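Only one protein chain is missing from this complex, and each of the others stays in its spot.
Coming up: subunit A.
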Amino acid sequence: MSRPFPYTYISCPCANTPVPDPSKKRRSRESPQKSNPDQPKPLVPIDDEDEAFDPRSPRANFSLYPPEQLLYCEDCHQIKCPRCITEEIVCWYCPNCLFETPSSMVRSEGNRCARNCFNCPSCTAPLSVSTLENVVVGGTSQQGPWVLSCGYCMWSTLDIGIKFDKPTNIRTQLSKLTEATPVRSRQMSRTFGELKSPLSTYSSIDEHFPPPGETNTKPEDSPEQPTIPLNSDARFNALKNFYKTQISATSSSPTDPLGMDFGAGFSSPGALNRIMSLYTSSSRLSSLYGGANKKPKTRPPVMREALTASEGLKIPAPDAEEALIQRIAGPDCGWDGLASLEQRSFQSPDARFVEDLLPLPVLLRTKRSKRCKSCKHILVKPELKPQSTRFRIRLIALSYIPLPTLRPLNPGPHAAAVLPTPAGSTAPTTSTSTTLTNLDALSPLRPIQLLLTLKNHMFDPVRVTLATPSVTPGRVASKVTILCPQFDIGANSDVWDEALQGAAAATPAPGTATATATATTTPSTDPRGSRSGGLGVYEKVAEAGKVWDKGRNWTTVVLEVVPGTLPGGVRPSKTKKYPVHDNEPDTTTTNTNKNNNNNKKKAHNASDSDNDDDEDDNDSDSSADLPALDWTGQADDPGQKLQPDEDVLEIPVFVHMEWDSENQIDNEQAVGRSSGDTVKRELAYWMVLGVGRIVQ
C-alpha cells in the first residue's frame, strides 16, 4: 500500500524473527517475554542492530506498516502488526443495509445478505429497488412492478427480464424466479430451494465430463437454450451428496466418525494411511527409484463418478458449444452481449452472455477482534453492533510509540506553503530553489530539509534517540543527517486539564505561543500545531544539535537530506525544466489528497509518462536522450536500468525510546511494590520515512 509523499512507515520486528523452524520460532518469541515481561528486549535482534534496515529489501515489504495499522501488546511489550495477530469474527453484517446476520444464518445464506441488497452484476455498484410505473391517481400513487436498477451503469433487472411484485424480500422473489427456469426440477431443487451463493458453485466439476455416449441420460435441451435439468446450485448439491455417499461407501472404516462430512472423509485416518503407504513402500533403499517391487498391499476400493443426472452429472448437448459460438458470432450478441471474465467470475459457470447475469446479493462483511499471536491477549475488541464504531478494547501502537509525521521545510520568503495556495499556482513554474520542494520530483544533489515531528501519546515523557545510516542503502545513495538525533518529548496530558490550566501549561515555544495561548484545542493537540505559529517558524534556520520546535507532547527535529543521483546517467538537458506537476504537498493533512494515491508502480508510470511528455514539449532535441534512462528494463547495460521505485527516497530511521512508566497492576513483578513505583522501559524499532521521488 503506497501513500503520497511524505509518508512514514514503521517496521514491525516480526519480520526479523527467524522462520525456518516453527517450533523454534514460537519458543524464541514466547520465552523471553514470558520470563521477564518487565524488561522488553530490544525489538530488533542484537545481531541485526549493526546493519541498517533496508527499506528496499524484499523482506521489508512484509514488515512495514503505516503507524495506524499497528497494535501494541501490553504483555509482550511489542508492536504487533497484522501478521502477528489472529482475528476472530465478532459479527457478520451486510455493508449495504448494515444489518447483522446471525452466525447461524451466515452459512445457509451463502455469506450474502438475505434482504434487498444486491450488487450490479455488470459493474458491482449497489442496486436500488425502484418502481416501474408511477401513476398518481388522485392523492395516492399507484406503484407498479419493481425492478432492481443500478445507478451507476443503468443496468436493471429488466435487461434480464425480471420484475418483482413487491419491493421487499427481493432475494426470495429472485430465487423463486431463477428456480423456475429449470425444466425438470426434481426433489433436489426443492430441498435447496434457496438461492445459494453463485460463488459456491463456481469451482464446479463439470470440466470432468465422462466420454459422451457412455450414458444416455442426457437431457433433451434445445440447442440455443442450453438450460440444464438441475440448475447449477442443485447440481452442486447433488454432486456433493453423491460424493459423500461414495466416500462413505468406499471408506475402509465405515464406522469412521469423521466420514460423515465431505472434507473430513478425505482426511480420515484410513485415507491418510492410504496416502502414506504410497511413500513408505517406495522409500525403501532397495527401491528408491523404481516402482518395480512396489506392490499395492491393499487396493483401495475405487470411487466411481456420477453417472446420472440425479447424481449431478451434466452432459452438455453435443452441439452446445457450437450453439454458443453461433450465438457469440451472431449479429445480436456482439462484444457488448458477452459477459466479461470479471463479471463471469461471480456468476454461475454457465453464464456466458450479459443476459445470463443475475444480481449478486451483497457479500457480508465482518467485525473482528484481534489477539496477540504469541500471548493470546486480546488487543482489539470492537463493540458487537455493526453500526457502532466504538471499541471495548483497543491497544494501538500509537498510544505507545510516537506518531511520526514528516514535511518539507521550505526555505525562503515564500514558505507559507501551509496556507492555501490559489488555484492559478498549478500553472507550470520553473522550480527554483526558493520555491517549494516538490516531493514528487526531487532533484539530485540538492539538499533539502525536512521536519520530522514525533508526537507522544503516553502520559509519560519520552526520551528519543534517532539513528540513521548516513547514506541510504541501495544504489541511489542519499546522504541523511539528523540535526538533533537525541531529544525529549513531553508527556501527553488531558486536553481538558490543559484547557483548564490555561496558557500556563503551554510550553513556551516561540512559534507556537500564539496557538497554545489562545487555548484552541486542536492546534495544541495537533502535531501540525506549529504551523499555526505562522511565518515566524519559517524564518528560523536549522541548527545542529537543537530541536526545531517543541510543543506540549511533540518535538520537531530537522533532517537534512541530499538526494543521490540515479544510476541511469545524466541527462544534461533536463535539470530545471520540470514543471511543478501538482500543487506542492504542504502538510500532512492536505497532501493526502493532493498526491497520487495509487500504488507506487502506477505513480511511477504516471511520472514516467509525464516526464516524457515534458521532454517532448520542452526540448525537441532530447529524444536522443530518452534511452539514457531506461524505464522499460530492456537496456543492455544493467547499470543503466532503474529498478521500479528505486528512485523513491526512503530513509530508514532507528528509533530508540526510553521512558519511566508506572508499574502496571497486571504485571507479576508489580506485586509487592507500591503503585507509585516507576519502571524504566525502552522500545526500539525501525521506521522508514518516505521523502519523495528523485528525478533526473
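In this text, a contact is a pair of C-beta atoms (placed from the backbone, for glycine too) under 8 Å apart; a residue touches a chain by one contact, two chains touch by 3 or more; residues count from 1.
Here is the rule we use: contacts and distances are computed from a predicted model.
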Choices "Trafficking protein particle complex subunit", "Response regulatory domain-containing protein", "Dynactin subunit 5" or "DNA polymerase epsilon subunit 3" - which one is the UniProt name of the chain not shown: "Dynactin subunit 5"
Chain not shown: contacting residue from A:Ser399, A:Thr465 or A:Ser661: A:Ser399
Contacting the left-out chain in the complete assembly, out of A:Ala52, A:Leu70, A:Ala114 or A:Cys375: A:Leu70
Missing-chain contacts mapped onto subunit A: 1, 65-71, 93, 95-98, 120, 123-126, 128, 134, 136, 139, 141, 150-153, 365, 370, 380, 386-387, 389, 391, 394, 396-399, 403, 414, 416-417, 419-425, 427, 429, 436, 455, 457, 522, 527, 584, 589-590, 592-594, 596-597
